[in-house]
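Only a part of the assembly is drawn; its chains keep their places, and the rest are absent.
Chain lettering (A and B) follows the sequence in which the chains are written, and residue indices restart at 1 in each chain.
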Amino acid sequence: MTRRVDEILSWYEGDDAQTLSNLRRMLEQGRTGGTGKLVVLPVDQGFEHGPGRSFAANPAGYDPRYHARLALDAGCSAHALPLGAARVVAPEYAEDLPLILKCNNADGLYVGDDPEPAVVAGVEEALALRCAAVGFTIYPGSAHRNEMYQQLRALARDAEAAGLPLVVWSYPRGSGVSQEGRTAVDVVAYAAHLACQLGAHVVKVKPPSEHIESQAARVALVKAGVPLATLADRVRHVVQSAFDGHRIVIFSGGAAKETAAVLEENRQTAMGGGFGTIMGRNSFQRPHDEAVHLLNNVMDIHLAQVPVG
Amino acid sequence: MTRRVDEILSWYEGDDAQTLSNLRRMLEQGRTGGTGKLVVLPVDQGFEHGPGRSFAANPAGYDPRYHARLALDAGCSAHALPLGAARVVAPEYAEDLPLILKCNNADGLYVGDDPEPAVVAGVEEALALRCAAVGFTIYPGSAHRNEMYQQLRALARDAEAAGLPLVVWSYPRGSGVSQEGRTAVDVVAYAAHLACQLGAHVVKVKPPSEHIESQAARVALVKAGVPLATLADRVRHVVQSAFDGHRIVIFSGGAAKETAAVLEENRQTAMGGGFGTIMGRNSFQRPHDEAVHLLNNVMDIHLAQVPVG
């Protein structure tokens, strides 16, 4: 089974031993360990949307340690979190659970047309907190995208020197893309490609819709006969856009929704060759056992689609 | 009694000995020493509002040393002040009174829609002046919030290296929040959460009003049945938003007001689980003995609400 992990790691042969070791750690953690699938629990919604909106539904979540415990209980691959939470969580959990330090975040108390997160942590803090990786959000389509790309480059250099893999949230947003275009299949594929070109080891994007934002992309895709009818088709295009599938691409769930919808979405992304999911509100806003149950169901779906090594 | 202090310090287990020692120093200082309660005297109003508006009512206050003496006489936990004042005060008082060097400030001679304080001091100066902590103001809701968050990160890194705790004034303000929203309960809770995520050891916010600024927050809070009717209720929500109460949150008094109002406000914040108060104009604009008396009454209120260890 670990042959799949070795195969995946071979795509990153330019990376040093420490980075590969941290990447391997996430790939071998939890219930999907060894299969090349990743199910990550991200909790930065307190920062991004506010504490009440994020945790009032399940008040246990006000305590950052709850999420680390949940990730362990459910057998997740890793847990992504901002600096303050990491300072609470790391002393107890950093050894048993791979932590991804989210290094930039945007809060919802000021919302402009062109989002730009603040860089509030970095490799130095990640090392001190014994994290397994660093995370960073880019918003292609924002007038401020270049600042983000350049901050990402600086982070990537520091991360490389420290042997930490780089997980990139690539979310098109801002005055360069329409509201519908944020999840358009060509835009999501583009976002995944950009993250790869910028040095990401793991890319997180949203499930792509049928919408095509760019006329030139539509012409090219139609001409080449690229199948885009089902979510699985579109996921396949996105994964292909990530260096022909040689980068780990996982899909996020977005706003909380019905269980059936969550499972179906994961079934499609798994069928399309997605490497897993990163699921926050849909898990931690449910009661603990229900969340573990859902996460396990999602893991089962992805495990059912492991490529034959 | 110091068991409460040990308990509080255990929430910061990621911090090094020097930082914890400085934090302990404030928690063991003055009349509330050892109880986990903090009553801080802040005097940066000369910088923020001008000298006449701040000190004409009690001209003794033109001399920075007056405030340090007042803080000692009243048994306060610490005294927060800007660089210039600290240079006057520190030689005589830094040993007996924990000083919090306020590292950024905004003056009232230019007021834009989106406030942005100037960073006018840092850890280097705090160490030279033998301060016990550094203080920093953020204005979530301002178009310039990201600059502040990033300046805060830099300060936090320097402070960590120097073993100085970080006290964050988190005051939503600017074009992202309405005038009424500055003290809305969801916004204050959000502000407290952000300060924690950004690495604050101690968070200072304003007493939250009944107003709810964000429709999404309102939906979540109502759905979850969070009690918000009294100030004590709302304080409880704010404290919960600060890592489920595992960060020290204190409340400021704002503009000078009647004694009865000050005491009632403190009674409510104490009942809601607040860790104390930071009270400037309401103390130093009164004559010395009256100020000491009021501060002592406020301390008594908070001491009456010390959790049973």
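Annotations for the structure displayed:
Throughout what follows, a contact is a pair of C-beta atoms (placed from the backbone, for glycine too) under 8 Å apart; a residue touches a chain by one contact, two chains touch by 3 or more.
Keep in mind the model is a prediction, meaning the values are calculated, not measured.
Shown here are 2 copies of a single protein sequence; counted across the entire complex in this file, the number of copies is 5.
Here is the rule we use: only the chains that are shown with their structure count from here on.
The mean-CA centres of chain A and chain B are about 36 angstrom from one another, to the nearest whole unit.
Within the complex formed with chain B, the chain A residues making contact are 46-47, 49-57, 59, 62-64, 82-85, 87-88, 90-91, 105, 107-112, 116-121, 124-125, 129. Interface residues of chain B facing chain A in the complex, by the touch rule stated above, are 11-15, 140-143, 145-146, 149-150, 152-153, 157, 172, 174-177, 186-187, 189-194, 196-200, 214, 216-217, 220-221, 223-224, 226, 237, 240-241, 243-244, 246.
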